[in-house]
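Complex shown without one protein chain; remaining protein chains in place.
In order of appearance the chains are A, B and C, and numbering begins at 1 in each one.
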Amino acid sequence: MSKYQYLKEQVYEANMEIPKEELAIVTFGNVSGVDRAEGVIAIKPSGVPYHRLKIEDIVIVDLDNVLVEGNMRPSSDTKTHTLLYRNFPSVGGVCHTHSTYAVAWAQAIKPIPNLGTTHADHLIPSIPVTEVMSDEMIQRDYEHETGNQILDLFSKQGLSYEEIEMVLVACHGPFTWGVDPAKAVYNSIVLEEIAKMAFLTLQINPNATAIKQSLCDKHYYRKHGKDAYYGQGC
Amino acid sequence: MSKYQYLKEQVYEANMEIPKEELAIVTFGNVSGVDRAEGVIAIKPSGVPYHRLKIEDIVIVDLDNVLVEGNMRPSSDTKTHTLLYRNFPSVGGVCHTHSTYAVAWAQAIKPIPNLGTTHADHLIPSIPVTEVMSDEMIQRDYEHETGNQILDLFSKQGLSYEEIEMVLVACHGPFTWGVDPAKAVYNSIVLEEIAKMAFLTLQINPNATAIKQSLCDKHYYRKHGKDAYYGQGC
Amino acid sequence: MSKYQYLKEQVYEANMEIPKEELAIVTFGNVSGVDRAEGVIAIKPSGVPYHRLKIEDIVIVDLDNVLVEGNMRPSSDTKTHTLLYRNFPSVGGVCHTHSTYAVAWAQAIKPIPNLGTTHADHLIPSIPVTEVMSDEMIQRDYEHETGNQILDLFSKQGLSYEEIEMVLVACHGPFTWGVDPAKAVYNSIVLEEIAKMAFLTLQINPNATAIKQSLCDKHYYRKHGKDAYYGQGC
Partner (left out) sequence: MSKYQYLKEQVYEANMEIPKEELAIVTFGNVSGVDRAEGVIAIKPSGVPYHRLKIEDIVIVDLDNVLVEGNMRPSSDTKTHTLLYRNFPSVGGVCHTHSTYAVAWAQAIKPIPNLGTTHADHLIPSIPVTEVMSDEMIQRDYEHETGNQILDLFSKQGLSYEEIEMVLVACHGPFTWGVDPAKAVYNSIVLEEIAKMAFLTLQINPNATAIKQSLCDKHYYRKHGKDAYYGQGC
């Protein structure tokens, strides 16, 4: 039995949420999880359809993308995942999907404005979108640079990765993360719903404006921080 | 066995309609039911995903929000529910969801106009939307004040809660109610469908106008009041 | 055993397609079938949710709407069905739904233009929409007059009910019919899909025009009439 069996199972379960929650079709999307003590991540193998995916197919690589265990190639997006793990030290899971409405906002190269409490329950600002990658970065090491695009965006805009666990990569789609693989996928589910609600809101009222700050803060802080009172406190 | 077992079962069943009818994702939404003789309500615990919810998780609180029975925290929206029960004496169940199209109208801060007989079968006027809550109310006792927003709206506009069993809270989402928890959820299902139909109608014809009064009344009164002839009369 | 058992079973099966094909929520919608030799129709009882509907609940009434057999009230739309049977002699089944996109076109009071071969496979002209009913007709005998609205439309526009087996009632929704209850429901399924396709087409290209006559005729007549070659010829 693999010493990473527990991590593989966790990552397998999280990946299987993608088709169940309709966050991507065919082979698109991938979830990973990290074992910081061992210095490895577990990630979906590249191009495998979900209905054929098995726990033993999950690939183990270290944080420098070197294969540690597995018979299959890891996801082609692996370098984006590992760069995020190296720079976001409290993150335990990363999820990438091609969910329809989130991709549409990414293709429109528009941040998703915070229009209501469903959004405010999860983050205060708009869901940010990166710039389109430069030709130089594309030619260099594309998936690594995709991670850099995200890091640059958070750095330039002064955003906290612990407060904002989701981002749109321009012309591509969403990446989300969280304390573990299940939370990373949860954030992709929520992002897709927020993306759809924002789309519909602006169709109904093109002049709809962002939720007022006090109402936004109220919802965010009833779920986050020391005075949170949503959930079971565990 | 709890003396509230029957109420808990009723409320559990009503809550499980939310994911089944796709009225909210993950842990969003909550349904309650009241036992007026005992002076208590049963309500979903806060932040519990539906696929893990069990009958014994349902929480009993009194109408002043004091815990009566249960091992979990009640829904963070409990104070909205109890305020509605205290002011709407014939209501037996209350439902709150984040259903996609209803939320979009709430975020657009627009009442849903009555454009056809699907709407008119259930209520005569537009589905009303509250004003955005003032900063003072948000800071005070937010969930209690959410209930007050609803009560104020019905009072100012002279609406009957027995005729209009649904409302949109601005920038948030829908609340519905009815004679029992099942009817409250039924109204959330209907509201979501009406919200989607109205959205599509106005996309097809931005100049679509409200259904004429005589046709609206005909549909409403064939389902409501002493001359109703829809259904099995029981 | 009822002498109408076969008809009841056929009508029950056709009604159960409504929730399966998502043509209406909760209790909305109804399908009937006729036995011309016996002079009766079988129809869904009024206000019964589909998951509780049983074969023995199906109600038998004659073509003058007099109850022949059954313990429940027939659909409140029964008089519309019987009027169609009396005036459309080759019709064997009638279906009424509140399917979302068809209702949106009905509420927009716009005929659905024939924009492509999916539509042309089933009918040549636009899917017609009635006028809004006059106050006099609404007050008189509403469901009977709904049937009259359909008959008047077909008469005024010189339409053949055998060629055009679907119609939108303004501010209300679709009625469809066919040689038997199954074909009536089939037409409701097709209508909903055509309604959605036409909505999307005009969103993508507001200047999209009707399919050219020669292409429309080609598709219609490869499925209908003496030179048809689609299907298995039975």
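We take it that a contact is a pair of C-beta atoms (placed from the backbone, for glycine too) under 8 Å apart; a residue touches a chain by one contact, two chains touch by 3 or more.
Quick caveat: nothing in here was measured; it's all calculated off a predicted structure.
Trainee: Where does the absent chain make contact, in terms of the chains shown?
Mentor: Result: the unshown chain touches A, C.
Trainee: For the chain left out of this view, which of A:11, A:58 or A:106 touches it?
Mentor: Residue touching the absent chain, from the options given: A:106.
Trainee: Kindly state which of the options A:2, A:65 or A:203 is in contact with the chain not pictured.
Mentor: A:203
Trainee: If you put the missing chain back, which residues of chain C would it touch?
Mentor: Interface with the chain not displayed, on the chain C side: 115-118, 186, 189-190, 193, 196-198, 200-201, 203-205, 208, 211-212, 214-215, 218, 222, 229-233.
Trainee: Kindly note down the residues of chain A that lie in touch with the hidden chain.
Mentor: Counting over the whole complex, chain A touches the hidden chain at residues 25-28, 45-48, 72-73, 76, 98, 100-101, 103-110, 132-133, 135, 138-139, 142, 171-173, 199, 202-203.
One rule holds for everything that comes next: only the chains that are shown with their structure count from here on.
Trainee: Find the geometric centre of each of chain A and chain B from their Cα atoms only, then give the gap between the two centres in Å, rounded to an integer.
Mentor: Centre-to-centre distance between chain A and chain B: 32 Å.
Trainee: Using mean CA coordinates as chain centres, what's the gap between chain A and chain C in Å?
Mentor: 46
Trainee: Could you list which residues of chain B touch at least two other chains?
Mentor: Counting only residues that touch two or more other chains, chain B contributes 203.
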